[in-house]
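All protein chains of the complex are present and in place, except for one that has been dropped.
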Amino acid sequence: MLIELIDVLISGITNGSVYALMAIGMALVYGVTKVFNFAYGSFYSMGGYLAFTVFGLKFGYFPVLIIAVPLLFLAGFATEVILIKPLRHRADWEMAAVMVTLGLAMFLDNTFQAIYGPFTKSLPALFTGGMELGPIWIGNQNMAMFVISIVVLTSFMLFLSKTRLGMAVEAVAQDMDGAQIVGIPINVVFGVTFAVSALLAGLGGILLAPKYFVSPFGGWDILVKAWVITALGGMGSIRGSLYAAFILGIIEAMVGYWIGFTWILFAWFAVLLTTLIIRPQGLFGTWG
Amino acid sequence: MGHGGNLMKIKKDLGVLLAVYGLLALLPIFFHNNMSLMNILIISLIWAVVAGSWDLIMGFAGIFTFGQIAFLVIGGYSSVIFCKLFGISPWFGFLIGGIVAGGAGILVGLPCLKLKGAYVALVTFAVHMILEPFLKSDIGRAIGTGGAQGILTVPPLKIGSYVYNAMEPTPWFYTLLIISFIAFFIIYKVVHSMWGYSFIALRDSELFAQSVGVNAFKYKLIVFGISAALTGMIGGVYANYVGMLSTRILGLDLFLILMVMLVLGGMGRFPGALLGAFITMFISESLRYFDTYRLIIFGLLVMVLVIKMPQGIIGLIFPLGKAGIIERTILHFREKKAKKAEMIT
Amino acid sequence: MLKKALVRITVIAALLCLSGTGWTADTIKIGLPVAVTGPYAGEGIGTIRGIEMAVNEINAAGGLLGKQIEMIKYDTQDFAPERVMAAADDLVGKKKVHALHCGWAGWGQDVKAYGKYNVPTFVVNTSGSCIEVYKSNPKQYSNWFQMTGSERPFGIETAYLMAKLPHNYSSNKVCIISTDDSWGMEIAGGIVDGAKGAGWEIAMKEVVPYGTREWGPILTKIRSIKPAWIHVEIVSTPDLVTFYNQFMENPTNSLINFGYGLTLADFLPNMEGKGDGLLGETLVIPNPPPTKEAGDWIERFKKTYTDSPAAITLSVYTGVYMWAEAVKSVGKVDDYDAINKYLASNKFKTIEDRVVWFNEDHSIPTEIWPANHIQIQNGKLETIYLSGKDKKNPLPYADKTFEKPVWFK
Partner (left out) sequence: MLKVNNLETYYGELKILKNVSFSIDEGQLVLLLGPNGHGKSTFLKTICGLVKPRKGSVFFDDLDITKKSVLKIVEMGLTYIPEDRHLFTEMSVRKNMLLGAYSKKARKREKENLEYVFELFPRLKERENQFASTLSGGEARMLAIARGLMSDAKFLAIDEPTLGLSPSLRMSVYDIIRKVSKLGKTVLLVDQSIPDLADMADKIYFMEEGHVTHVGKKEDALKDDKLREIFLGM
């Protein structure tokens, strides 16, 4: 019984690390620009397809990063400048931004399908093998995912709190007018934030492609999950999403084990709703 | 401007509505033999009601909800289940669908009252997401949802001794024309009532609305209820028209196309949703032979329209000028407040 | 102002109404309401290729009744009832096609939509729901032809086959995992039915949603049950491959059967040579092909599309030939009632040299279309058993035999 409980916890933590990676970009972009980016999942797929394409040229994983990082960054930046910026002066811009990113998601996903076809694509595993600790077995891939997600998130939080640019990003997130008044170039911050968010989503896609595969509409699942995670953590709170990712990951494993897989999403939303009723701003969020 | 302007606008909105319905009513004279076109028209009328009631809550009241299809499904299922259980006429089924969905709307609205923006979207979308496992579950099966298979047979709609059937689209068309007109007339009445102005005031500034004495709590619940009820009612009609129901309607496709209807028609611009529904359906059908490229084109279209045509198609027909509906509403309230002040002094 | 607006409305409406008019060329038209976008696009491609192959062959041989056949596609996307209705109205009502070849077409809404007209309609549904709808009004739906029977017998036969394999089972426990759609639920139900007769004990029955990628909790259960056989019925490659990969991290001595999933077009490419020993059931041509004709067919397909044919491909291909044969016998392409009658009351020969016919419920039951039990051996699909006359008694096929999976310790 104890061993099974540990096993379930391990899969919960595995889920959590994956979710943390999925959600961080969304927490960032919502927190700073207040845009609910519906194309978030499409950037995730874009990362996966970029990896698939570059890897297909048989140079290994390193060139994937060299090519994908600037491309994803550029894609995110262009999205902000071309699609979001023209909307910002409108009274209903938040809704308009949702619509425009929805259009982008339709465009991107179907472009992927037109280029790569509807079939699933796969990449060879980054990490194989595992560790045996008595009756418990931990896969190297899962361990790596855990370490990567913790490293990425903590370094990101350090960047936000310790560097000048990071502070500027947080300042924009907390008070857009205030940030303008002190001379923070908010348009640059918006663009960069979008770019970094797309980059993080895409890197998530690259990292998870060997494990979860790439398919044209695979991003929607990511979008919904990332959305729930960031909402539970408090929209825009990076630290909040980290905790929320692990909480929801463990809930998923437990519900999957004791109740059934079809009830996982149900449980997620139940937890989210209860939390929001008690704390409308999420676990770590603040209004503003 | 001012009151005279508002009156003009009211007349104009009703005029547009009547003109559109008048034109629609003439169509079967020319196309009653064209099954394909009639089917598209009928479906457009159904989606128009969904889009219109969605616009009521999202465009006019500014509450960011993603639960409209959930209400459609709730209305559809409850309408059919009630008809099958109690052997009542589908006409009553539609009403019951509306009532159940309206109740569900108010229930969903309650937790949303304290939430903002994207959170409301999430909570309402949550309803959408969990509806599918629920309807497919054993509990769902027990109340008659048919589980994963769905409901394969729906009691037919009758009027007198005439039984509606798939081979004769014209009676369906006129029935839907009337039903959707009633729905749009209700939406129109709501938009141009004190409720409607309160919605708009709430959308633009909750603080401002409260300062002129609008009770946010009450109005938000009312708008949730009305919007869900209209959608649920049409859900029953939908189930009857297509003759079956399953959870697949909760997929992404319908959700996206309804959004496109809102954007195309013009959000918060009565009766933009009605025009949006027809235009979207026609674009979608005429792009169908582009296969995979259809949705790529669609996506591009949505992006361009949102950026270049913020008022949608209806903005092309009736450009709003520099004064948006927002300013007009604020002016309306300013005037009211001023009048009140005058009366006191 | 109102006048101006009215003019503008009329102009927009008029422009919209000027959408495409019909075809007039002297060809025979067939409609292909197939999903080419969205989650079902994978099966859609297999469908279109099969129909295209048959049509090209018939056209190259001089056409049907001396006329060329023209294909008209319609993207049915997610098979929402209103969309299927629109497809039927567009293809039959507006474009006046002479037959419909659909591939997988839905779960009952398709019967109603296509049954509204009387042009012969071929689907490859394997759906009990469709048979149920058909039976509700056989006269109305007399143009409806389902190339396979219902799902359940597959499950039953699988349970018997698994018991028959030359394998030393450590126990009689079986774990069943299926999706929550009617295909998955029905197969799982069939296995439960068959399990009683074949001596299995159901140790676990889990239902999962599509898109499941993390199998930890289920694998924990499996590892504590240590079942003799795990059946996973999910029509989605990434779900199956992630299951396999995660199972392999710490495998138990259990046979794994992926049912229909094994023959999904993108399954083997994504396994990248792994998975020797996985079992499955399907309707593709057995390997090696039973006839030279069937072998040639596979070669032709591979040459044209550089892929292997999917299970659905042969079914739709056969459907086109059955319809062509009926048209030839009737002598007229638009005497639909006669064609439908011919289809319902005659037997047809397939490229596998098999005789098939439609039952009274207008489906070709699984007994006639025997299930092909396959195993991955050296990275390839090999047929090891084929169903015999009796659901309970699959027969060994050709010279390939069952092999112990690689993960057995």
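By letter and in written order, the chains are A, B and C; residue numbering begins at 1 in each of them.
Basically, contacts are C-beta pairs under 8 Å (C-beta built on N, C-alpha and C of every residue); 3 or more make two chains touch, one makes a residue touch a chain.
Since we're looking at a predicted model, the values are computed, not measured.
Listed residues A:Leu2, A:Leu133 or A:Ile181: the one in touch with the omitted chain is A:Ile181. Although one chain is not drawn, the whole complex shows that of A:Ala171, A:Ala226 or A:Ala253 it is A:Ala171 that touches it.
Although one chain is not drawn, its touching partners on chain A can still be listed: residues 164, 167-168, 170-171, 174-175, 177-186, 286, 288.
One rule holds in what follows: only the chains that are shown with their structure count from here on.
Centre-to-centre separation between chain A and chain B, using Cα means, comes to 32 Å. Centre to centre, using the average C-alpha position, chain B and chain C are separated by 37 Å. For chain B, the set of residues that touch two or more other chains comprises 133, 136, 252, 292, 294-295. Among all residues of chain C, those that touch two or more other chains are 37-38, 41, 180, 209. By the touch criterion stated above, chain A contacts chain C in their complex at residues 4, 7-8, 10-12, 14-15, 18, 110, 113, 117-122, 124-125, 130, 137, 139, 211-213, 215, 217-218, 221, 252-254, 256-257, 260-262, 264-265. Within the complex formed with chain B, the residues of chain C that make contact are 1-2, 5-6, 8-10, 12-13, 16, 19-20, 36-38, 41, 73-75, 77-82, 85-86, 89-90, 92-94, 107-109, 112, 116, 129, 132-133, 136, 180-182, 185, 209. In the complex of the two chains, the chain B residues touching chain A come out as 58, 62, 64, 111, 114-119, 121-123, 125-126, 129-130, 133-134, 136-137, 204, 252, 256, 259, 262-263, 267-268, 292-296, 298-303, 306-307, 310, 324, 326.
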